[in-house]
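Chains shown are a subset, placed as in the full complex.
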């Protein structure tokens, strides 16, 4: 059992005593991912990867995810105007991350790994971490936080396998082969490949415009096609992320 | 399927069009519930009850829960000092509720039911709702929010069945017969009745003290004994809540 | 003289030196209390009770009350839509309580008693206290705060005397026998018994609705009838609260 919320508190207290445990916190978003997929891959994927990592070591625990993320942007998530894309303000995101880190640190934990599944969250996670560590410092507590987005662990070798026709960048991998393959592997019931709409990867001008220009985004909500997604790619991607993240944690926190 | 995050966005858009859908939002906490139970009943119970309600009507959808709640208080949750009790600040709670309501309303939804599973959340939910509706009003949107704590739907008749030796109040039902029975019915894998520690219901002076006086709380973290909890009571409690809430929704939102 | 603001600063400094004084802070609201009563009982009652307590000991001082409280709720105060009900946001309440506690602690005070007179304030007072103590801790200061609502000191015996026909709960005691009797005893000029409108205690569904449904509330603004209120009951209630609170303070802070 790796999910801390499934433990009773005494088991949790035993596992986390003396600050030796590592708390992994998945952070995602509720956001449309095309007509062929559920709206929670940004939560489910980092949660599954965290659980995969945690199964490697008795001292790694997975915390309940933060499910609501920062506002979807046109160039990386299709935009915040799609029905179902349900996002919170930047300051709320910052405060939530800060508070949750502080709360786990009050239990004696000192090592954290934030596993991000939603591109737009990144800088608000940075600020939440900064403010959390600052607060803890004022309480006389020193902690360390590792922050990562799981796709940064996909190796060049894997990219070449999964995108044999060329890779157009993580930014347009919204609802595309990466996420769809992972979901096919992890939660096949959340994917319906029959509803995939094939289209060329979205391209954008070098600027952003607010309010969003909805004509920039394919009407599917995906930024590249999921047509080539497979369960096998998903397994490959999952394993390369789990292995890489576990290795980073081992190097940094042992 | 009642959980909106499991739908693709087009299905969700179809179900919510013209503002006729009702969005149920479970709100809980990660909080110790004694040595015999996992730390997430405040999330799982309102989520399950919401799903139970939603199965009655095609127009009711359940949103992903807000998992991290307001700080546990000694007299209702044992206190915020227990390992595993992982709570956020009041302002963060207010902002999260506000932002999430606003986000769902931006999709065209106008009817909300917040199902609270954690006593201490209540007033922060009120303020989050107030600020959310105020914000929406400034956007030219009128919405309605129903707020409830599921235990307020347990009838006197059910109380008499479940607590045949007398009922000492919802406040000390922390980790007691109510929550344990519901978890035995809904998530039996999260309960280990062998680890229940029997004790008299906690009693408290008429004031609160800060920082918390840990000697006020049974060392188990429960405020009353779960010894008499059963799966059958859980089913009874679940059904009375589901039925009552569905009836309230029907009366108010039809 | 028990009211600290009536002292010159040197007298105050003498009384509070070495942190031995206890600061009582009444917190209320400006809120309608029916056609027969002024709009400030939530301020005047806790202020008078605090003064009553303070007259027992030279080391107890009463601070100027915080007069504006959190938004009146339908089920406990009639609702925030009545003319004259004048309430502030939750975050403002939290910050005010935090700042005032910190300010008194900067004078060297370490023991506080917050005496609440307005039901809806409670959880915001909790959070204000939590943030105040956290701030003080960062300043290297440890303080203790007792929080109470005066009605929680009314004993079962007194309830039976004051409500001989049965007691329907503190929640509907808004503008009813409790508050009216206390005001008749403490500030008879603020009550006009001729204008009392008799009605059955208000009853409510198990949920709240926002925006408020004004039809739930008696048009008087009271939630139960003040018809049976008397000055004698007021004296009895006053004394039982003063005695009980003084005893709590003695036990906790001696």
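Things to note:
Going by the order they are written in, the chains are A, B and C; count residues from 1 in each one.
Operating definition for what follows: a contact is a pair of C-beta atoms (placed from the backbone, for glycine too) under 8 Å apart; a residue touches a chain by one contact, two chains touch by 3 or more.
Just so it is clear, the model here is predicted, and its values are computed rather than measured.
Of the identical protein chains in this complex, 3 are displayed in place, while the full assembly in this structure file contains 6 copies of the same sequence.
Note that only the chains that are shown with their structure count from here on.
Separation between the centroids of subunit A and subunit C, computed from CA atoms only, is 47 Å.
Mean C-alpha positions place subunit B and subunit C at a centre distance of 28 Å. Residues of subunit A in contact with two or more other chains: none. Residues of subunit B that touch subunit C in their complex: 70-71, 73, 89-91, 94, 120, 122-124, 126-127, 129-131, 133, 144-148, 152-153, 205-211, 244-245, 248, 252.
Within the complex formed with subunit B, the residues of subunit A that make contact are 4-10, 12-13, 16, 30, 32-40, 43, 63-68, 82-89, 91-92, 95-96, 99-100, 103-104, 107-108, 190, 192, 195, 221.
On the side of subunit A, the complex with subunit C involves touching residues 138-139.
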